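For this depiction, one protein chain was excluded, whereas all remaining protein chains were kept in their positions.
Chain nomenclature is as follows: A and B, assigned in order of appearance, with residue numbering initiated at 1 for each chain independently.
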Amino acid sequence: MKKKVLSVLLSTAMAATLLVGCGEQAAETAAPAAEEAAEAVEEAAPAEEAAAEEAAATDGATYAIVTKSAGNPFNERTASGFEEVITAAGLNCVVQHPESATADAQIAVIQSLISQGVSSIAVAANDANALTAALAEAKAAGIHVLTLDSDVNADSREVFCNQAGVQEIGQTLLDAVLDLTGGEGQYAILSATSQATNQNAWIDAMKSIAESDEKYSKLELVEVAYGDDEPQKSTDQTQALLQNYPDLKVICSPTTVGIAAAAKVLQDQGSSVKLTGLGLPSEMAEYIGDDDAHSCPYMFLWNPIDLGRLAAYTSIALVNGDITGATGDTFTAGDLGDYEVVEIDGATQIILGAPFKFDASNIDEWKSVY
Amino acid sequence: MEKKSLWAKLTASREASLLVVLAVLLIVISILSPTFLSFTNVRQILLNNTLTMVMALGMLCVMLTAGIDISITSTLAFAGMTIGMLQKYDILHNTFLLFVIGSAIGLVCGFLNGIIIAKGKVAPIICTMGFMYIWRGMAYVISGNAWASGQDVAGFSDFGKDGSIGPYIILLVAYVTFFIVMKWTRFGRRIYAVGANPEAARISGINVDRTITSVYMIMGFLAGLAGVLSVSIYASAQPNMQYAKEMDVIAACVIGGVSMSGGRGSVVGTFLGALIIAIIAKALPLVGIDAIAQNLVKGIIILAVVILNVITQRMMDRQNLLRREL
Partner (left out) sequence: MAGKSGREISAVPQGGIKKTLLSWEGALLVVFIAINIFGVIISPNYNATNVLREMQKYLAEVFIMFGMGFILVLGDIDISVGSIVCLSATMACLSGNAGLPFPIVVLITLGVGLICGMINGLIATQFTELPTMIVTLGTQIIFRGIAEVSLGSGGSVSMQDVKGLMALGTKIGPFSISFILVIVSAIVFITILNKTSFGRKLYAIGSNKTAARYAGINVEKLRFICYSLIGFLAGVCGLFLLASLYGANTTTGNGFEMEVIAMCVFGGIATTGGKGNLIGGFIAAFVIICLRIALGQRNINTQLILVIIGAMLIVSVVIPAISGAITAKKKRASVN
């Protein structure tokens, strides 16, 4: 008797929670009509693979984007750019934000997309190495794989949509440091986590450029600190930098969380140390300005929406066979213009453009955009 | 005779062994970084660890009843994200009201925990684990992948600005209030009684269920308050804020001598425990430990402090026992 009561209670509870989940689903899908068509087919012949394939054939190709994590405006803007282009082309779009910013979480999402038989997966990798197996499986299933924002091993994907060349970013940041220090003095870097692929690449580029040119010889990089993209730890690290290096002139933080935390510390303390790096205008508007009351004279970033758009056009080009991801391939990315696949350090990539500079003159215009 | 009993009293207390540990820690750090005990540093330590310290008080109450609450940072994120969004979309900018709303959200979250644990006789870690997923998920859902940032919370963040005394006052008021409540009020004694022996407490006429519910409500309230403070101090609200930091709070309590099986622990001990955690976090980058090794060193210190505390406690107990035999 009790067994039955338990079963019924438990099953009802499950059904209720699941229904909630499905209710949410309706809002999530980009192309509800196609989805319904798929369901109609599904209802007619449940659990048959043939049905799934048929559905896939009728509702056109599906393009997926997997961001680094949920709850991040940068990722959200990238995904919205991607979605905009895909839906405008009359195709289905799947946007997936993994539950946490780890490779483990992205694996689950990628596996699910393989099951769904999507045409292409664009992924912003949380780790360069740990997605290898899942992406190989996707490729084996005939899915086109590309990366954006943060790359994986070159042979795991067809092409990488890079927001800006690594050397270019390193150069830009180092020139900003040179400018803000007045040509000589100490500077420090506040990074995200120690394993963030793109952060490490930019920092390495800064170091090698600093060594290669005489004009940077008077700059001294005192420390690379890691704030793990947590406001609290970034704050601790910034305060420690200020205390350990009284002669510090500039902090360069190439991460959105780090730069915002550092900006607040510097501005609250009225410190003479200046800040630059890569940050979201909407997060940094409060701190950007030329006078002493603001801690960050200028910073850089690329347009995340355009990055998403570029990834979308690249996905479509890959699926249509316009490009294969080989060096020298060219295609037109809608109103973004023409792009060419280039090879840098053994990685084939498409570069969006130069980093954009945000300063007191244009921050107000951009802070509401992203 | 008089002196001896005072000495015995001192060595019998957990706070004494904790003070020894704290002193050792401070001496080592001061040797490595001579300017560590400057006014600025102490101020920054307190400000940057206000959240942990405030929540540690609630965790003390929860742990005194032999409970645990691992949903606190999710509650914090939910409350913090809510008031962040209220400001982002220009619905509300009144600092006082934001504090009230954030704390109220925490109070409701805590009430749910409490009622399920007290009435449903559910193990606290399980119930709060469920809500850990739920409130964190809700924080993401209401954020809609957006953050509340510096410009959104402009006026509000003045409260937690480096240099404002607001957070310190909250910290002071919280600790003084709890010190008084836990030591000299009937409610405080009731919490101890329930934790030490729920059966006996029930027989002696204490409403155990109500006490347990109120303990989780206190915890929730403080977690909500911490959420508001977090948005104010860091001038940003992100759905993943303070992720997994509940363990820091629990560690602070345990280091401070609060027993996980209930009935034992004090406000002073909690304060010292939270202070030790805060000092470790602050000192690691200052004493020049390689960034990559900082987590490793943090873990070793926490474990060492906990074990050292056990060993000194054992030694003190043995001495007290010997003295009694004499």
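Heads up, the rule we're going with is that contacts are C-beta pairs under 8 Å (C-beta built on N, C-alpha and C of every residue); 3 or more make two chains touch, one makes a residue touch a chain.
In this text the structure is predicted, and so the values were computed from the model without any measurement.
Trainee: For the chain not shown, which residue from B:Val24, B:Leu37, B:Ala200 or B:Met260 touches it across the whole complex?
Mentor: Touches the omitted chain: B:Met260.
Trainee: Per the definition of touch given earlier, which of B:Met132, B:Ile191 or B:Val231 contacts the omitted chain?
Mentor: Per the contact definition at the top, the residue touching the missing chain is B:Met132.
Trainee: What does the interface between chain A and the hidden chain look like in terms of residue numbers?
Mentor: Counting only chain A, the missing chain is touched by 2-3, 5-7, 9-11, 13-15, 17-18, 20-22, 24-25, 28-29, 38-39, 41-42, 46-49, 51-52, 55, 70-71, 94-105, 107-109, 111-112, 114-117, 126-134, 136-137, 153, 193-197, 200.
Trainee: Would you write out the residues of chain B that touch the absent chain, in ascending order?
Mentor: Touching the missing chain: residues 66, 68, 116, 120-123, 125-127, 129-134, 136-138, 140-141, 239, 247, 250-251, 254, 259-262, 292-293, 295-300, 302-303, 306-307, 310, 313.
One rule holds for everything that comes next: only the chains that are shown with their structure count from here on.
Trainee: Where the CA atoms of chain A average out and where those of chain B average out, how many Å apart are those spots?
Mentor: 34
Trainee: Which residues, counting only chain B, touch chain A once they are in their complex?
Mentor: For chain B paired with chain A, touching residues are 35, 40-41, 44, 48, 51, 139-140, 143-147, 149-151, 154, 161-163, 234-236, 238-243, 245, 281-282, 285-286, 288, 291-292.
Trainee: Which of the residues in chain A come into contact with chain B in the complex?
Mentor: Contacts found on chain A: 69-73, 75-76, 97, 100-101, 194, 223-226, 230-233, 235-237, 239-241, 243-244, 257, 260-261, 263-265, 268-269, 280, 282-287, 367.
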